[in-house]
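Showing just some of the chains, left in place.
Chain nomenclature is as follows: A and B, assigned in order of appearance, with residue numbering initiated at 1 for each chain independently.
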Amino acid sequence: MSVMGKGRLEAFSDGVIAIIITIMVLEMKVPQGESVAVLRPLIPVFLSYVLSFLYVGIYWNNHHHMLHATTRVTGPILWANLHLLFWLSLFPFATGWMGQNYFGLSPTALYGFVLLMAGIAYFILQHAIIASQGPDSVLRKAIGSDWKGKLSPLLYLAGIFSSLFSSWTAQAIYVFVAVLWLIPDRRIEHALRQTPS
Amino acid sequence: MSVMGKGRLEAFSDGVIAIIITIMVLEMKVPQGESVAVLRPLIPVFLSYVLSFLYVGIYWNNHHHMLHATTRVTGPILWANLHLLFWLSLFPFATGWMGQNYFGLSPTALYGFVLLMAGIAYFILQHAIIASQGPDSVLRKAIGSDWKGKLSPLLYLAGIFSSLFSSWTAQAIYVFVAVLWLIPDRRIEHALRQTPS
């Protein structure tokens, strides 16, 4: 039995995610001077902001769908959710460090590490919800094989290791994973359509 | 069929817009010294803050009315909405750069570019909603000829080009577009009043 309304968990998560996605832009410091040239060092910062905006947007979107398929909020779900928010909260730092160092090796590896940990946290949250729903879990049916969720951590790991010699390979992998998730995922939508709401 | 409640899309958008409108003020750095004179360099920063506050307020207001005329949230609507929020999230940066450089040419052009992209993103979102509503779209009827929505991007373009030789002409155009939108727009309100809610 849950004593927490799903609504407040959604509202709090939305609040934190909305703040994360917005304060990331503060790492793009307003430059001194008014010539177009002063914007040039900001290009990598901007590009890493775009990538992180996409990732946080994808997390918000998936989080939303996942909670839609959730009926009750238990203690483990609540803490698994805070754990996910914790790793998401490190996006502004990891994004800023990577952007301000032109996608250097260590920052690129750290960025991949934060992506990896957020992916794992999402996986844990998903399984906490499934566990709470018992054998007839709507979410378990909805995610099916969950190949994206299982493949992504492996790709993040590949990104982290490749960042040791080529940060561009790592970037390409991170962008590839984002695109993978951007392609509409009709699984949960489909499963829910079957269910009378 | 949508699996996303309109409420959560509204709440998330409200959260992001509320944060954008509030962190813009952080670009107005607290000055060193306590004489009134130290406030003088902040006047352009303040004026650009006022202009951006108006623009973000207008976007929030229009976004609200548009979603009011929306019945279901589809994948394309969701991403078109995030796309709009992305360009709005660049307002603090563009505002800060313009204000700190006394409305210099390049910052004024960049500000116009962000206005333009936000306007285009709003247009795309509007059409994603209309497309989801089919031939009897309430929103399509509500926006009518949408002359403001079509004229604004042209005016932003005019602002960007005029900023190449006179940033004050560009500013005047940006202020003019804001005033255009501030004048109450009874179209959507009127169409909705006809509809039993």
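Throughout what follows, a contact is a pair of C-beta atoms (placed from the backbone, for glycine too) under 8 Å apart; a residue touches a chain by one contact, two chains touch by 3 or more.
Since the model is a prediction, treat every value here as computed from it, not as a measurement.
Novice: May I ask how many copies the whole complex comprises, since the file places only 2 of them?
Specialist: Full complex, one repeated sequence, 4 copies overall.
The working rule: only the chains that are shown with their structure count from here on.
Novice: Given a C-alpha superposition of chain A onto chain B, how large is the rotation in degrees, taken in steps of 5?
Specialist: The two chains, chain A and chain B, differ by a rotation of 90 degrees.
Novice: Once you find the CA centre of chain A and the CA centre of chain B, what distance in Å lies between them?
Specialist: Those two chain centres are 26 Å apart.
Novice: Which residues of chain B touch chain A in the complex?
Specialist: Per the touch definition, chain B meets chain A at residues 1, 3-5, 8, 11-12, 15-16, 19-20, 23, 26-27, 75, 78-79, 82, 85-86, 89-90, 92-93, 96-97, 100-101, 104-107, 110.
Novice: Which residues, counting only chain A, touch chain B once they are in their complex?
Specialist: That would be residues 10-11, 14-15, 17-19, 21-23, 25-26, 28, 30-31, 33-36, 39, 50, 53, 57, 60-61, 64-65, 68, 182, 184, 188-189, 192-193 of chain A.
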